[in-house]
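Sharing a structure, written as structure tokens. Questions coming.
Removed from the display is one protein chain of the complex; every other protein chain stays in position.
Order of writing sets the labels: A, B and C. Residues in every chain begin at 1.
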Amino acid sequence: MTVAAGPKVALIPRGKDQGYTEEDLEVRRAWLAEKTGCRLEQVAACTIPAAALRGNVENPVGSVQVPLGVAGPLRVRGEHAQGEFFVPLATTEGAVVRSYERGMVAVSRAGGAIARIWLDENRISPIFTFSDVAEAREFALRLPELGEGARRAAEATTRHGRLLRLVPHPVGRRVIVDLCFSTGDAHGMNMVSRAADAACRWLVKTLKSDPGTGRGAGVEGFLLFSGREGEKRMAGSLLDGGKGKTVTAGVRLPRRVVRAVLGTTPEALAGLFHDTVLGHLQGGALGHNGHAANGLTALFIACGQDVANVANAALALTEMELTPEGDLHASVTLPSLVVATVGGGTGLPTARECLELLGCFGSGGAPKLAEIAAATVLAGELSFAAAIAAGETVIAHETFGRNRPEEENIDG
Amino acid sequence: MTVAAGPKVALIPRGKDQGYTEEDLEVRRAWLAEKTGCRLEQVAACTIPAAALRGNVENPVGSVQVPLGVAGPLRVRGEHAQGEFFVPLATTEGAVVRSYERGMVAVSRAGGAIARIWLDENRISPIFTFSDVAEAREFALRLPELGEGARRAAEATTRHGRLLRLVPHPVGRRVIVDLCFSTGDAHGMNMVSRAADAACRWLVKTLKSDPGTGRGAGVEGFLLFSGREGEKRMAGSLLDGGKGKTVTAGVRLPRRVVRAVLGTTPEALAGLFHDTVLGHLQGGALGHNGHAANGLTALFIACGQDVANVANAALALTEMELTPEGDLHASVTLPSLVVATVGGGTGLPTARECLELLGCFGSGGAPKLAEIAAATVLAGELSFAAAIAAGETVIAHETFGRNRPEEENIDG
Amino acid sequence: MTVAAGPKVALIPRGKDQGYTEEDLEVRRAWLAEKTGCRLEQVAACTIPAAALRGNVENPVGSVQVPLGVAGPLRVRGEHAQGEFFVPLATTEGAVVRSYERGMVAVSRAGGAIARIWLDENRISPIFTFSDVAEAREFALRLPELGEGARRAAEATTRHGRLLRLVPHPVGRRVIVDLCFSTGDAHGMNMVSRAADAACRWLVKTLKSDPGTGRGAGVEGFLLFSGREGEKRMAGSLLDGGKGKTVTAGVRLPRRVVRAVLGTTPEALAGLFHDTVLGHLQGGALGHNGHAANGLTALFIACGQDVANVANAALALTEMELTPEGDLHASVTLPSLVVATVGGGTGLPTARECLELLGCFGSGGAPKLAEIAAATVLAGELSFAAAIAAGETVIAHETFGRNRPEEENIDG
Partner (left out) sequence: MTVAAGPKVALIPRGKDQGYTEEDLEVRRAWLAEKTGCRLEQVAACTIPAAALRGNVENPVGSVQVPLGVAGPLRVRGEHAQGEFFVPLATTEGAVVRSYERGMVAVSRAGGAIARIWLDENRISPIFTFSDVAEAREFALRLPELGEGARRAAEATTRHGRLLRLVPHPVGRRVIVDLCFSTGDAHGMNMVSRAADAACRWLVKTLKSDPGTGRGAGVEGFLLFSGREGEKRMAGSLLDGGKGKTVTAGVRLPRRVVRAVLGTTPEALAGLFHDTVLGHLQGGALGHNGHAANGLTALFIACGQDVANVANAALALTEMELTPEGDLHASVTLPSLVVATVGGGTGLPTARECLELLGCFGSGGAPKLAEIAAATVLAGELSFAAAIAAGETVIAHETFGRNRPEEENIDG
């Protein structure tokens, strides 16, 4: 069977000077209108200066608008985030903001969510191929001695990234090496990709230049991404952290707060935990949670994060239990929370405002944002669980998703 | 240890009449400004009418803007999508649009991506508790006879949803029942939640009213969501579909297109597939893909989808292979793609324009959107794989993520 | 790099007439003794007639002996197994039999374990390759019409196997088809392999003979095992059953039995469940259990089962909870329990005795054996959990694994 290549295709116009002037955007929209009949007038109502789109998007035509609500107050007792926060959530799913708000009120009435960061890294996991299993093993054995050179090669490409560790994993005649970086307040994937690439090239060059030792000399090449890194994917390897921040948040909710704000009991929520872990285990889930992805996605869109990281960040382990005193303890563990407060989309006008609303914009803000994010997820999990336990899931959606004559009383 | 509830908290003002007037938004922003010092002026530059935010968000304060680029042309040979498309992608990650565009050109030059929908359902998986294992088993045995009543109860709540099947899964003395619905062109979670709730209540009432049979009579209650449904979560249960659409897209790329557009060879891409499946397997990944989440997220934000569904939709199985003729065949399989073209955020001004750009807005558009989405992911996978195989990942990000004097020639 | 094939190798002598005479075994042992210096005298003390080894092993040299203990009584309230059983367990791990016995006494004192079978199938999951995604989809659409022919082709190869259903799963231009068989009381993999092979060949022949329709005509071939079947492997697909029997067993243990026999409390065991599900979720486990593999393995070795099926059968979901009355309810769910009472190793002398001890030997025994197996696992889980909860894990192993002056009182 022969495959014939079709005719050349008409490319979207690039525009002069990179295509990031208002005129370029207009040219592009006009071209699309001619092709498709759609004028993108609302998209054109973009208040981001065309030049500012550079680095965030190509072939720009304007912006999309996502409704922004605010939930709070959320009291956080972290190491970086301390006090009450009003959390910007960009979503189009009715009831999400109200649901998170209810959970935040419950958390705050209980004194706030304790939040802690356990690990803060970003890894790239290249895969190296060797002539055989023995050469692969030799390479792994030499990694400690080679590490310093790799680190220098990596760090020569970046002012902020630090190569912390190299951890080998065998797969037959191949070795996957976790290159674990610290990236400061940036998302850092570009930074660490560049650094990792330099490290890998240095390693291969060094191995090849020293065949006399016969140790790991049989290297055939490498691929920068093996998939093990779990970037923007579902993977069990994320459970142990290393792709972004590992954060926990927890709260001890007095029984009367559970009743007054959440409309249920600690027993019901502990019972729900019991039943839903069974559901998660039966379904082969990674982690256990109610709707962590809702809050994270809304926060990520609001704050100019790389939203596709929800694919890994939404791995959450939510836990609820009845305490001996008859109260509820609830927690969330987020092994792979990727957030940034510099670079990427964080500087775009609305994103910057959202980050500033949380006091997280710019250098030093990332750990604070991570703690707020974890506390936000915790609040959302409590509210969602309460809705299911109380049999009110449907009511909530009917109420907030549409209209409701009177607001319910969530302030206890 | 006693937990003292903290003081009452200051709630965000709700506003009169639901808080969906321009004035209400202003009041809310002013209140936040007083609390936090942040004025949200860019957020206020929202061109969505305040009243139109109702049903999409609560406590609204305006909108966030996400840069929108367009990639294409993407030729699709689906059952619903046929022809060339220009795909709107809302993102803040530089190089994503350019990367997808390159893949789209390759796909289109090869004659287009074939796309097919295999399954189109949306499930809710409640969990029922019985007095013991025997009663649970009796319930499952009775499900076929009970199904019709459950269906009637469910469908009485909705004009569009249809309860297709009930599939039981045992967990000790509990039974998880997949309630499988068709939801037309809507996202449908609210619709099917309501319908499922009605079905569950009918089932429990019926079991309790007929204790004489002793068959499944020992029901103790149910929770509407067990977690098995995999909504917005990572779960192996998604691999067999049933949460949204199961879609495949594939293309046979002639060697010279691989070379000219993607800058690599079929052998290199097939070799990359070999190595990265090892990486995915070593990392305990669900599925196998390069960066499916990037394209899906950008398309979802652009088109007013429920972006949190990326947590399940990003489960993708990308495959590449060398054909006997020396060409490349590549495919993606998306078991759990949740898209909508009516309801939710699809009617918001910019979302509507983006859907219209694809010819997908409104009734009947969802299958078309699903096929375009799958073809988009396929294009992105090809481009990403090519970048890794050619060792140009870093270059791509440096180029598109920042500036570049001259555009490369991607039209072969 | 060129690989040179080494010299020919010296093969183990096959013997005349298949090598299944006592003399052949002796010749083989002598040959090995010459090669290695090891005489295998204990192995030679085999009481299985040489001829009877045929069909179970090749190059036979005798047998290995595994210590056999008996645990019980185990009261089972199944549909097939009813009454008290003494369970043969072949193991070399000290304390296992004693631990299971303690759990069995607890279960029996509570009135017995309720056991139920939910599903009883054995699948083969071949993978078919088509020219493209569209042809693959056509094949799946035609499966209902093709099913009857495939069934006839399959069942022509076997007297006992029945092809129940064909369920397609898409992967790009390939289709994996679950061929779901019933196999009666046999393990059945050989039977269903043969039947599945015939069905697949019929399907391919039929597709190729009818290219005129253009529907699924582009078939390129098939492989009989795709891996999806989960035979002797760890796979999430096992969670929904279909590889052997899906069985549940449960028991309601009065508080005083928990105390007297297990030495702990319902609260402690429910608390342990809470904590260990967290451990399992954190570790990315499939299912949740304490040491289900111990009991299953020991029972399988004793009863001449295909022990390698422990790799799938050990997928177990153990659950424990405090009831409102202050008692404990515990259950196990075994989605993929493969057992047989005819064929394979079940007719070997010691295996037959062990099956007879349970009243399960021969035709009709498999469902009974499955229920006993599930109840056995349940007992073992209770005892293991109790040991951990009471902090006595180490003591148990020290006691039973070595010596102990006085047996503890486990009969309450």
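The rule is simple: a residue touches a chain if its C-beta (ideal position, glycine included) is under 8 Å from a C-beta of that chain, and two chains touch if they have at least 3 such contacts.
For clarity, every value in this text was computed on a predicted model and none was experimentally measured.
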Of C:Gly103, C:Gly236 or C:Gly365, the one touching the omitted chain in the full complex: C:Gly236
Options C:Arg116, C:Arg137, C:His291 or C:Lys368, residue touching the unrepresented chain: C:His291
Given C:Ile301, C:Met320 or C:Leu334, the one touching the chain that is not displayed: C:Ile301
Absent-chain contact - pick from A:Pro126, A:Gly284 or A:Gly380: A:Gly284
Residues of chain B (touch criterion as defined above) contacting the omitted chain: 1, 131, 236, 239, 273-274, 277-278, 280-284, 286-288, 317, 319, 321, 333
Where the missing chain touches chain A, by residue: 77, 114-116, 118, 132-134, 136-137, 140, 169-173, 236-237, 239-240, 246, 248-250, 252, 284, 317, 319, 329, 331-333
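The definition used in the following text is that only the chains that are shown with their structure count from here on.
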Centre-of-Cα separation between chain B and chain A, whole angstrom: 16
Averaged-CA centre spacing for the pair chain C and chain A, given as whole angstrom: 40
Of all residues in chain C, the ones touching two or more other chains: 236, 239, 284, 317, 319, 333
